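Following this message is one structure expressed as structure tokens.
Note that one protein chain of the assembly has been removed; the remaining protein chains are unaltered in position.
Just so it is clear, A and B label the chains in written order, and each chain counts residues from 1 on its own.
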């Protein structure tokens, strides 16, 4: 795994993405475990607010975040409804970063995006010190800490060829030239993030005059930012992660359009 | 900007104050951007719980927090409903610390309080790598990281003389000697923080026997701490930021007094 020259060995960044919430001590304990193994690690809470068990939410978050972290960063994602069952545990390298989590697809968008993923299977012994219900603490955090110290991936377990992949909605070009996608995420402000990317729009020749249909509602024009429309008005724009998004300036698009994950979003020339 | 001698160059503290919430990956990504530029920065989440778009909430929080951070700290405040519009971006030094954010007033209480503010205008090019909707990630975090490395403020942009100021409620002395202010913040416990400061009270000769009126309700006496009144009783006291506050011991003053931001709060001798 490549490392930036200015980052001394062992001072790497470790990010945490979980559905633990912040009301309990579960997220904080991960910091303790990591700092116990690697006192110089920089542990960053990417988010602990993944809706409980929501693998797709976490997979998108990781995909959209990873490129803003330095080379060598170790990303830990623990959304793990199957903890303690025979589901496998995985550590992987991809795109110059490292990834650790349950083998249930939570890492798969990020791994697929990087293109050069290599994975190993983390041993999950049920021995002393390994609970059957908190592998974030007992399996994933220790593995991440070791990786942040520079331990080679291959040292953590045998190669794993068939990492579980989560189905990923991808926009499709329709015969009439339209780009047909769907809403894949709703953010804190009620903005509707679609599976349609800036690349999809470019390839289909869409531009400022294009029209977006969300369910049965129509939004005319592609904007550049929320403030380009008056407060209370809807805007379709390419968001900061390169995805088409439908927003209401200073309002909530999810409520306005009664839309959520899975709702169809179609872009056409007019 | 002065730095403490024991803090080596580049190890500075960077604080983050946003309305991003913690459920998404937006706050976490700022850590990644900053650590990518300055691997030794100490990034502190001041809060990501500013109500969406609430500039005054953030401006007060920054004002009340800054003096508890070391010299040289870089404070990033991103409450930015106008992102992508021609609003300016600003970096400033004041009181031995540095401040970065949109030029919409969010920094203005802290800058005014320090008295010696100098500001520059951050360039916001719409080039590659700069989104039109997430300047926290693409403009403010990188600027803060550079400042935390010791880059001089003047290197970040041309001087900016007329930083936008947010209107700041200040208590007034009435002809009858009373101090007339208003509620400017409600905290997590339902405590009502007013614009009346300890200085205002001292100058007006208020003391333990003074009387506070919130809307039409009366609280008799100024206390020193919540526990000085019985559980369920209301207390008026000077809070830890030097502002008059109305609280209900182990209860919620906002509900008891049906009061919120903007409600009048008047202190008189009797």
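In the analysis below, a contact is a pair of C-beta atoms (placed from the backbone, for glycine too) under 8 Å apart; a residue touches a chain by one contact, two chains touch by 3 or more.
Please read all numbers here as calculations on a predicted model, not as lab measurements.
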Given B:48, B:146 or B:256, the one touching the chain that is not displayed
B:48
From the list A:57, A:75, A:88 or A:137, which touches the chain that is not on show?
A:137
Missing-chain contacts on subunit B, rising order, are 4, 6-7, 11, 13, 15, 17, 22, 42, 44-50, 61-62, 64-65, 68-70, 73, 187-189, 224-228, 237, 239-240, 250
Please output the residues of subunit A touching the missing chain, sorted low to high.
20-25, 27-29, 31-33, 35-36, 39, 43, 45, 52-53, 81-85, 131-134, 137-138
